[in-house]
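One protein chain is absent from this view; the other protein chains keep their places.
Going in written order, the chains are labelled A, B, C, D and E, and every chain counts its residues from 1.
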Amino acid sequence: MKHRANERVTALDLGPEAKPTPAIKAYFAKCEEKLGFVPNVLRAYAFDNSKLQAFIDMVDDLMLADSGLSKLEREMIAVAVSAVNHCHYCLTAHGAAVRQRGKDPELGELIAQNYRAADLDRRQKAMLDFAVKLTETPDKIDESDREVLRKAGFSDRDMWDIAAVVGFYNMSNRIASATDMRPNKEYHGMART
Amino acid sequence: MKHRANERVTALDLGPEAKPTPAIKAYFAKCEEKLGFVPNVLRAYAFDNSKLQAFIDMVDDLMLADSGLSKLEREMIAVAVSAVNHCHYCLTAHGAAVRQRGKDPELGELIAQNYRAADLDRRQKAMLDFAVKLTETPDKIDESDREVLRKAGFSDRDMWDIAAVVGFYNMSNRIASATDMRPNKEYHGMART
Amino acid sequence: MKHRANERVTALDLGPEAKPTPAIKAYFAKCEEKLGFVPNVLRAYAFDNSKLQAFIDMVDDLMLADSGLSKLEREMIAVAVSAVNHCHYCLTAHGAAVRQRGKDPELGELIAQNYRAADLDRRQKAMLDFAVKLTETPDKIDESDREVLRKAGFSDRDMWDIAAVVGFYNMSNRIASATDMRPNKEYHGMART
Amino acid sequence: MKHRANERVTALDLGPEAKPTPAIKAYFAKCEEKLGFVPNVLRAYAFDNSKLQAFIDMVDDLMLADSGLSKLEREMIAVAVSAVNHCHYCLTAHGAAVRQRGKDPELGELIAQNYRAADLDRRQKAMLDFAVKLTETPDKIDESDREVLRKAGFSDRDMWDIAAVVGFYNMSNRIASATDMRPNKEYHGMART
Amino acid sequence: MKHRANERVTALDLGPEAKPTPAIKAYFAKCEEKLGFVPNVLRAYAFDNSKLQAFIDMVDDLMLADSGLSKLEREMIAVAVSAVNHCHYCLTAHGAAVRQRGKDPELGELIAQNYRAADLDRRQKAMLDFAVKLTETPDKIDESDREVLRKAGFSDRDMWDIAAVVGFYNMSNRIASATDMRPNKEYHGMART
Partner (left out) sequence: MKHRANERVTALDLGPEAKPTPAIKAYFAKCEEKLGFVPNVLRAYAFDNSKLQAFIDMVDDLMLADSGLSKLEREMIAVAVSAVNHCHYCLTAHGAAVRQRGKDPELGELIAQNYRAADLDRRQKAMLDFAVKLTETPDKIDESDREVLRKAGFSDRDMWDIAAVVGFYNMSNRIASATDMRPNKEYHGMART
């Protein structure tokens, strides 16, 4: 078995990184400080500052802004969606995030393997059932699916956030797969114990 | 057959629109001027300015920034992806855009029905074949698929843009389906002749 | 983008049209009078009078004979089935028919995009749910599916008609796709306003 | 295990058979003479003479008229399509026909189980590959699929006949499944040795 | 149509049969006595006595040991699973077994075609519904599926046996398909009347 010697973070040659704006410089510094590295997905976008900033703005709003969904729940959705799509990058990066936010070394892997095997409460089971149906057969979602979420305790505002996170990882999974995006090695060992 | 009497643009009650920032106000004014209306997807996001601005920044970069793909080609991808996902909102809005940008009243519908029935050249056929495979089975994309695109004349930078547009509409389609988002009536009649 | 210069109505060279029988001549004249043209599907079959007559007899019985289903409902089934099968010919021709019979310029497109986004009453929702399941997974239909139709108000005779129309368009969609059948240009503009 | 005591040939109550026209009477008499019984699919349609006659005219043209496909080949398509759709009625009736026309007691079952396990020549393999793709994913057929058929020796006229037979059994399979149509018991023992 | 002249029981050249152990010799003798022949699946494994013995031990325990499932029910599962997987070998061999054990010449074929068309009681319907879901989408099985089995009268021990038989034929079907395994001709005529 050969390993990736390639220094590029995707299979594509997208040219050099753009000269970062001050905002991007500051953001990368914050990543270094918090995570110890800049996630490769940001490096992948770095050939163009506008694209990179738009991506950062959207992902930060989705994953970190106030919401009826906890940050762990949003990461659980990211992983459950990525499991359907078998996305190496996102399973690695967000699997680590679920391990970390859940303070539970096994939970990230369990969701990455099959959330149906996890002992989830009704709310989180309904949330991931919806996320997986919306991923697999978006055309088949109808009012009855929204009713299930409402009965599990989600508000309409929460449902928007579920939809937006599911949508976002269906986007990211496809960009990562299309470009063979490679996660930072550091994720592998994070929050294992 | 009943028709939608509902004034809301989705099935969700997301509360009132936020007081728009000057940037959003200006953007909406530009929509009114160019299109004659503010697209309902923007109204749907308008309950939260940060989410709305992030969405605008990303979609404008993807669909309007410089690219090796023409604006028509990016709209064709939007429609081909939305056809796989049977997304009412996106087929209506971007079907109109293909009719308009292609200066061809039938082309939007043809792509919305089945792009394989259109007499596309090799480049555009390869582009939409990739878009549909990435939509249906993102986990099965590999180097051989990228090779087909390269042989059809796409650069690595173009391939990023294809991936990003495919990804984006896989996101939008799911947000629209999850929330039962309804397109502005005006799209229906646009660029029909 | 090239357009079809080809005068043939399919990708196949099936030889010249047969000398029409008086019945076929009269039928074509009626088409010209009512629609303004002879539908290309009939031109496609015209190389053989027996095949053409058998097709005409079946489609006229199904779509025009007395039935517990309205003519509009039968066209709605045609379009919903053709949407699953992404059939360019049938979506174009029967999309126009739904627009016309429904006296509703948007309805044809809505059903062609995703009938789940239309505000259908329970009866028509059940009818199209059955049509789509029978199209996608005919082997999984069982008594419980028939029970849903009965509860939505359909008689056993109506259920036969639903099954027959669903079956017929699953046939036509496949003949059209296999032969790359091309709809008359006139359909595009019909009943748009 | 209970067996069907029911005398009806479908799960639907379609009322009494119509008084047969002389043509239908003669046709039923010919069935009795040739097969020893009237196929239940004809009994199922017999509540309405127009529907029955249209069905007879189409099936007889397809399966018995002059064609570049042998009658056995047309039955093989019927069975291969019905195998994809798991149609009890059609597998029973047309399985018997393949056993009989092929003068080969095992061939009908083999095609019903999986035609890929049969030692078919290139022509028949290509024919059934096309039939199955057209059944499973009609929207994905394109010129390259027609090219394979041409290279395997089929003319454009033959390709029409393949498409028409594939289409027809995709119709019949769905009508049979939707109505739980039950084959005559006599088929079971036909041409077994 | 050519027929298989090949004497090998699979498409693979696995070398000569190993010198049989006394246990295997005795087992083959018992097959000859009971069935009149040694099933080809055993011949296929006979290049290696350990593999053959392990296969025999597992299949005999599953299909013949004491169980809350009757031997006929276990054969019905084998056939229903093999129908989903379109496995020529297993449909032939276990179709014969269902015909024989059920003392019903039509039942084997009916299950092989589509068990939903058989008049099964609630217990057997639930058993085969579970078998087919576990075959098609093993990742989607959850507690609600086990509840349906419990309500249909199965004990937890019975459910293990259902799972084990479903699993086993999902294995055998794949080994048979991967190697193009060919059933003994004798099965075809067994228990037809």
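Simple rule for what comes next: a contact is a pair of C-beta atoms (placed from the backbone, for glycine too) under 8 Å apart; a residue touches a chain by one contact, two chains touch by 3 or more.
Everything numeric in this text was worked out from a predicted model, so none of it was measured.
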Handout entry: Touching the absent chain when the full complex is considered, from E:Met76, E:Ala93, E:Leu110 or E:Ile162
Key = E:Ile162
Fill in the blank from the handout: Interface residues of subunit B toward the undisplayed chain are 139-142
Fill in the blank from the handout: Where subunit D meets the left-out chain, the residues are 114, 116
Problem - Hidden partner interface residues of subunit A, rising order - result: 1-4, 83, 86-88, 91-92, 102, 104-107, 109-110, 112-114, 117-121, 124, 177, 180, 182, 185, 188-189, 192-193
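The rule is simple: only the chains that are shown with their structure count from here on.
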Completion exercise
Matching interface for D-E, options C-D, B-D or B-C, criterion over half of contact pairs identical, gives B-C
Exercise for the section: Calculate how many whole Å lie between the centre of subunit A and the centre of subunit B, each centre taken as the average of the chain's C-alpha atoms. Expected result: 22
Exercise for the section: Go ahead and note the Å separation of the Cα centroids belonging to subunit A and subunit C. Expected result: 43
Practice task
Among the residues of subunit C, pick out those that touch two or more other chains and give their numbers.
Solution key: 86-87, 114, 139, 141-142, 177, 180
